[in-house]
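Missing here: one protein chain of the complex. Every other protein chain is in place.
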Amino acid sequence: MKAKKAIETLSITTKLVLPNDTNTLGNLFGGELLAWMDVISSVAAHRHCKRVVVTAAVNNVSFRKAISQASIVTLEAKVTRAFNSSMEIIVDVYDEDPVTGERIKANEGIYTFVAVDQNGGPIEVPELIPESEEEKIRFEGALRRKQLSLILAGKMKPEDATELKKLFFTE
Amino acid sequence: MKAKKAIETLSITTKLVLPNDTNTLGNLFGGELLAWMDVISSVAAHRHCKRVVVTAAVNNVSFRKAISQASIVTLEAKVTRAFNSSMEIIVDVYDEDPVTGERIKANEGIYTFVAVDQNGGPIEVPELIPESEEEKIRFEGALRRKQLSLILAGKMKPEDATELKKLFFTE
Amino acid sequence: MKAKKAIETLSITTKLVLPNDTNTLGNLFGGELLAWMDVISSVAAHRHCKRVVVTAAVNNVSFRKAISQASIVTLEAKVTRAFNSSMEIIVDVYDEDPVTGERIKANEGIYTFVAVDQNGGPIEVPELIPESEEEKIRFEGALRRKQLSLILAGKMKPEDATELKKLFFTE
Amino acid sequence: MKAKKAIETLSITTKLVLPNDTNTLGNLFGGELLAWMDVISSVAAHRHCKRVVVTAAVNNVSFRKAISQASIVTLEAKVTRAFNSSMEIIVDVYDEDPVTGERIKANEGIYTFVAVDQNGGPIEVPELIPESEEEKIRFEGALRRKQLSLILAGKMKPEDATELKKLFFTE
Amino acid sequence: MKAKKAIETLSITTKLVLPNDTNTLGNLFGGELLAWMDVISSVAAHRHCKRVVVTAAVNNVSFRKAISQASIVTLEAKVTRAFNSSMEIIVDVYDEDPVTGERIKANEGIYTFVAVDQNGGPIEVPELIPESEEEKIRFEGALRRKQLSLILAGKMKPEDATELKKLFFTE
Partner (left out) sequence: MKAKKAIETLSITTKLVLPNDTNTLGNLFGGELLAWMDVISSVAAHRHCKRVVVTAAVNNVSFRKAISQASIVTLEAKVTRAFNSSMEIIVDVYDEDPVTGERIKANEGIYTFVAVDQNGGPIEVPELIPESEEEKIRFEGALRRKQLSLILAGKMKPEDATELKKLFFTE
């Protein structure tokens, strides 16, 4: 199974925020954005493994700023690291200034997808090769985040989370 | 500002999974479930503070099992802890066996909402009082999860995360 | 076939009225509410008989007050009485005051569902046992409403509607 | 205020049943059809009074036969009678045979709409003039149905429902 | 295969523009109207050939005037001409004055549908007989439009488009 580059999984979607997508304040409804992020992350995961993929977890999504109706919003998703049958995807959300066209980072989300066979059982995926500086940083972080998830789910003892512990002891 | 009990924030919604809600495997589409969880969490947050609330973060959602079309799904959301202007909400998702009626836990999600005034600025919310055993455990965990979020966002140094560090040193 | 209690069929769903759900006056669109009531009634009917159920009739829905955008709306459905293969369900709709949290009854609907086998043919359902005072009143009324439906559909002669006639002759 | 003919209120809508509109059996979802009937009834009511109209009640909808996906469905709504500020509308639903093109009556619904001013208060509407045989029969029935609604809502005593009582005493 | 009259294909749908259907200016969203036109055109095409039909092309849609929220919009589609397995449909869109009830032509669209068998292959459709003056004009124009489409798709040489050339040489 041939390893693949992170850039090969880049998946982009641009949306216009219509009234249909808004919450009661007239801004993009958080639930709608979560669904958009889920879809584009699944495309990135699929492009990495070419198999059917299903959402395993949303590890973190932070809503930094509200996105108002009529905004042009771009989501960019890339696989950050592959583990056996799972893939971590980070999706960056940009809001576009309507006059200058400048893009402002509005949100960021971390999703995990699993590749499955026709019975829904997990199957192995290729390794991911990070190339850019940012891809390498996110690749490193992915292992710590995975250990953290395992601890929170009670599937790993904190003392075994070697990578994660380094965060707390930096002597 | 009078503290409130966790049970006063309990918000329940029962859904039937229609074809409209499914992914390409015929199961409940992950993005749709994320949106449902977001809405019922916002109701729980609102019931706690009686103010307009906006999604600040999805801290973690784990999809344990696929939910098939025609399932009856129940989401139960409760505020677990309040911090100044933010509230952590945990939403439990149950899938109901169509013959026995037995409920099986299918997913769990942790969301953070912030109470805002008419200019969108954060405003203080009441404290939350946990009563049941589970409410107390979740209340304790909320602080560790908050420290973790702050570290991941670069807003707190790991060595200052007193509660969280205890996870790793249990001498 | 063991009779069941009305309370076992209680089905609750709480909704937030989003812009997507509104009519041209900015209130909850009547057609949307009718669909919500239909879904939660079908859940109550399913919980009673544990079979596939289909809408047979909407007997009456009265819209007492408009529900504005951003409202928190709770629908509570319970089977009121079972007849051979059909079940009458009453669904109460409450609008929640955003400041006091007080619930105000906004609407009420009466639906009839039928349990069907895999060929779509009607199949028998268990009897329903009313317990509370309200459940008993609604149980009694269900028979009169059924007679009325049969008369309106030309399937029963008015003079045979014993229960219904009592409404008009109370000497 | 000039009386209007029933035929002037005729409102027709033809729909194709898409996967998006189906229930878990692959037939047209009852809640969706209720919403379609509500919209076309509101058009008929508007055409009669040329004012903003809101749904006051669904008096009866009977689902005679299931409508399968890919069906061509036609809804025809007409005001049957006007009372002060309210109008009764009957909407007939036809399913079209895909080969012969023959239309089969699938459902029928009776809705009540009220005309409102800019404050939401009820305002008077023109009288309705029935012309065809069916229009006259439905016009007559509308009064009985209105008395029945008033009785069921506890706003009229059964003994005062002169028209309705005749149904039961036809000596 | 018996030829059919244009009037037998007339398909009408009346819609109310809800907030859900609007663009960021509060008018009917162009994409939504395109979808509505597509559906009603497919009904007209089906009524002509009684076979499964699929959209082959949108030849032209002109948006003459914006349609505001709360408008009552009527779409009328008719097959204008049949060619082997394809049919041209013209759909006229009317906006209804809320006070006078007068209908104003708002848009017009030209669609092409193809009849397909169970493998998706094209199958022959009956000829269309235009009767009214407008039907005859549209029937004549359909041939020129077809030639134009073939030229634009590089499937016909301009010099062979006999009907179309007449537009440019009217000596």
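A, B, C, D and E are the chain letters, set down in written order, and residue numbers restart from 1 in every chain.
As a convention for this text, a residue touches a chain if its C-beta (ideal position, glycine included) is under 8 Å from a C-beta of that chain, and two chains touch if they have at least 3 such contacts.
Every value quoted in this text rests on a predicted model; they were computed, and no experiment measured them.
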Study note, to complete from the structure: Displayed chains that the missing one touches are A, B, D, E
Check your understanding: Which of B:9, B:23, B:86 or B:112 touches the chain that is not shown?
Key -> B:23
Study note, to complete from the structure: Missing-chain contact among E:12, E:57, E:129 or E:143 belongs to E:57
Exercise for review: Taking the full complex into account, find the residue in A:40, A:58, A:82 or A:152 that is in contact with the omitted chain.
Suggested key: A:40
Practice item. Would you write out the residues of chain D that touch the absent chain, in ascending order? Key: 16-20, 69-70
Exercise for review: Mind listing the chain B residues that contact the chain we can't see here?
Suggested key: 19-24, 26, 29
Practice item. Tell me where the left-out chain touches chain E, residue by residue. Key: 23-25, 27, 29-32, 34-39, 42, 52, 54-63, 66, 109, 120, 148-149, 151-153, 158-159, 161, 164-165, 167-168, 170
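Here is the rule we use: only the chains that are shown with their structure count from here on.
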Check your understanding: From chain C, how many touching-chain steps at minimum until you land on chain E?
Key -> 1
Point to revise | Contact-graph separation of chain D and chain E, given in steps at minimum | key: 1
Exercise for review: Check A-B against A-E and say which one is joined by more contacting C-beta pairs.
Suggested key: A-B
Review point. Chain C and chain B are one sequence twice: same or different residues at the contact, by the over-half rule?
Key: same
Check your understanding: Whole-Å distance, chain C centre to chain D centre, using C-alpha means?
Key -> 19
Exercise for review: Could you put a whole-Å number on the gap between the CA centroids of chain A and chain E?
Suggested key: 43
Point to revise | Residues of chain C touching at least two other chains | key: 16, 19-20, 23-24, 29, 39, 42
Practice item. Write out all the pairs of touching chains, ordered by chain label. Key: A-B, A-C, A-E, B-C, B-D, C-D, C-E, D-E
